[in-house]
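So the structure is just underneath, and the comments pick up after that.
Of the protein chains in this complex, all but one are displayed in their positions.
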Amino acid sequence: MSEILRVERLSKYFSVSRDVFGKSKHFTPAVKDVSFSICRGETLGLVGESGCGKSTLGRMIAGLLSPSGGSIYFEGSVIASAQHVVKAKKPNIQMVFQNPYSSLDPKMTLRGILEEPLKISRYNKEQCSRRIDELLEYIDFNRASLTKRPREFSGGQRQRIAIARAIATNPPFIIADEPVSSLDVSIQAQILNLLLDLRKELDLTYLFISHDLGVVQYISNRVIVMYLGRIVEMADCQTIYKSPQHPYTRLLIDSVPIPDPKHKQAFDLSVTNDLLMPGQLQGCLFKNRCPEKMPVCCEQEPNLVSCGERHLVACHNRCPENNACTIVEI
Amino acid sequence: MIKYIFRRIIAIPFILVGLSVIIFSFTLFLTPSERVAVFINSPDAFQYVDVDELIEQYGLDKPFPVQYANWAQGVLRGELGWSTSLRMPVSQVLRQRIPATIELMLLGQIVIIVSTVFLGTLAAKKHNQWVDNVIRFGVTISSSVPNFVIGLFLLIIFYVGLGWFAPGRLGVSAMDAVYSEGYTIYTGMHLVDSILNWRLDVFKDALSHIILPTIAYAAGPIAASTRLMRSSMLENMKRGYADTARVIGLREKTVIDRHVRRNALIPTVTFMGLLVPVLLGGSVIIETVFNYPGMGMFIVTAAKGLDFAAIIGASLAVCLIIMIANLAVDLLYGVLNPRLRQD
Partner (left out) sequence: MKIIKKLIRQPLSLMGLLIILFWITIAVFAPLIAPPGENQDPYMMIRHSYSTVPTAPSEGIPFGTTEGGYDIFYGIVWGSRTAMIVGLTVVTLASLLGVLIGGIGAYAGGTVDYVTMRVVDLFMSIPFLIAVIVMTVVLGKGLDKIILALVVFSWPDYARVIRSEVLLVKKQEYVLASRLMGGSHLRVFLTHTLPNSIHPMIVLVSVNFGKIILIVAAMSFIGIGTEPGYADWGQILNFARNWISGIPGEPFKYWYTYLYPSLAIFSFVLGWTFLGDSIRDIMDG
C-alpha cells in the first residue's frame, strides 16, 4: 500500500493570555510532536477526550490552521510546514465537520451548497448538473430537495449533505471530525455505513476523528489515541482492543459500552485543566490520573516506542530502561 | 480593572494626536491666507504685519507635516490661534465657554439620572399597569421630537406665552454682580460660584436661565435611558437573588430599592458615559436656540463665520472633555461593580 499522507513532528501552540500591550504571554500546546502516516484506502481513527487537540490536528492537515512546528506531506510533497501553508492547486483534502447545523450555509439551497465546490473547481453547467445527480444518488436524496434550505433538513440529512459536498470534486482524502457525535445513535449507524460504502466505491482514505472508541472501532483500520496533544498509543484496530498497552487507552475502552449517550464523557475535565498549569507539564502528562504511576513518570516524558507489531505506545511501564525497546524514528 | 484604566490613560495622548491630525487636516481645504488665523495669537500680528509675511513666518506654504508640527507646538504652549468671529484669542474664549457648557451638561446629567431612576423604577414596579404604559408611550414620543423643536416650543410657551424664563445665561443685574469687585470666580459655573460667594440673587437668576435649556437637552436622553432602566430593572427583578431576598423576608420595597436598583443601574451608568458626546453634540443646537453662550454656540458662530482657528480649538476641547468624562465613567463603573475591581 502506498502512503498518501505523512505528518512529521507536528505541533500547534495557542496563546492563552495577553499582557497590557497585547503580546502573547504564555502558550499551551494543543498538539505536540505528533508524527504518523496514512496509506491509501486506509481509515485511521483518532480518539481522545474533548480538548485533547483532535480537531486542531485535523484542521492543520486540512490547511485551515498553520502549524507552529513540523510538516505535513501529501502524496510526497509538503503541504504545510512551520507557520506556512502551501496553497493547494486542487482541493485534495476535504472535511466533514462535527456540527451539521453550522457546517451548511443557512442562506443557501441544497443546490447552491452542492454546486459550490463544483463551481470553484470550474465544472461547466452540464457537468455540474450531472455531478449533482450522482451526488444525490450517493446520499439517497431526490431532486425535489434541491430547492430546500438547510433548516428544512434533519441533523442526519444535513450530515449526509455535508458528506456529499465533501466528495463532490472526487478528493482522495477526507477528514471526518466527529461526524456522528451530535447525532442520535440510530442515525449514527446510517452515517457510518454511508462513509463505509463511499470508501469502497470511491477508494477514499479517511482520517476519522472521534471521542467514542466504539464508533472508531466500527470504521477504522488503525487507531491513534491522543492525550493532551500527544500521541499515547497507535496500533491496528484489533490490537488496540485486544491488548491495549497504555493505561489511558484501557480507561477509554472500559468506558465504552455505556448505552446512554449522556454518559459517554468518562472523565471529568477539571483534571485536564489542572494539567495545563505550568509546572505540571514536566514528566508524563497522564501521571495524575494513572493507576500505575512510577517515580520516573514525574521526571521524564515517555517516548513513543514500539511494543509489538505495528504497535507504538508512550508509557514508562511498557518500556523499562533495561528493556530492549526501540525508539521509533519516523 | 486597574490595568484597564491604566491602558485607557495611556491611550489618551495617542487619541488626541490622531484627532488633532484629522481636525487639522481640514485646513488643507483652505488657502494659506485663510489658514493664517489658525496660527496667530494676538491682534497686533494681524494689524501690523503683511499676510504674506505671516504665511512665510508660520511656514504655511510648507508640506502638511511641518505645518502640523508648528501648530502642535503652539497648542502645547496653550496657543490655539485667533478667533476672527469673536475677536479674541481662542484660548480665552475657551476659558469662558467651557465652564458654561460643562455646567449645562452636569445639570443635564443630574436631571437625566434622577428622572431615569424615578421613572424607570416606577414603570418596572407597575409593570404593565397604566402608569407603565403612559411612561412607555411618553418615552417613545419624546425620543422622536427633535431637541430643537422641543427647545423652540419651550421658548414659545415659557418665554413668549408665560414670560417666566428668559434666554441667555444671566440677566443684566446678575451680570453686573458677577463682574463686580468682591465676587470671586472659582469655577466659571455661575450656579456653583454664586453659592460660594453666597449671592443667592445671582443663583436664582442663573437657574432661571439654565432651566429651559436643561429640559430641552435632557428630554431625548431621559427617554432612551428610562427605557433602558426599565428593562434592566425588569430583568433583575426576575433574577435569583431578588427571589432569595424576598424569601428571607425582606419587604418588596427594600428588595427593589436596595438590591434590584443597584444592579439595574450598571447599564444605565454605561449609557450615561455614552451620552457625553451626544450631549455635547446636542449643545450645539440647544445653546443656539436659547442663545446660551457655551461651546456649542461658539462652534456655530465660528462655523458660520468661517473662523477656522476657533473651530479647530473648540473641536479639540470638546474631544478632551469627552475623554475625561469617559474616564470618569469607567471609574464610577468600578465603584458600582466591585467584581470588576479585582481583575
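The letters A and B name the chains in turn, as written, and every chain counts its residues from 1.
The rule we apply is simple: a contact is a pair of C-beta atoms (placed from the backbone, for glycine too) under 8 Å apart; a residue touches a chain by one contact, two chains touch by 3 or more.
All values reported here derive from a predicted model rather than from experimental measurement.
Only one of B:5, B:122, B:152 or B:269 touches the absent chain when the whole complex is considered: B:152.
Only one of the listed residues, A:50, A:102 or A:154, touches the absent chain: A:102. Of the listed positions B:55, B:280 or B:329, the one in contact with the omitted chain in the full complex is B:280.
Touch with the hidden chain on the side of chain B covers residues 15, 18-19, 22-23, 26, 29-30, 140-141, 143-149, 152-153, 155-156, 159-161, 277-278, 280-282, 284-285, 288, 299-300, 303-304, 306, 308, 311, 315, 318-319, 322-323.
Annotation for chain A: contacts to the undisplayed chain at residues 59, 62-64, 88, 90-91, 93-95, 97-99, 102-107, 116-117, 120-121, 162, 165-166, 168-169.
Keep this in mind: only the chains that are shown with their structure count from here on.
Note on chain placement: the centre of chain A and the centre of chain B lie 58 Å apart, centres being C-alpha means.
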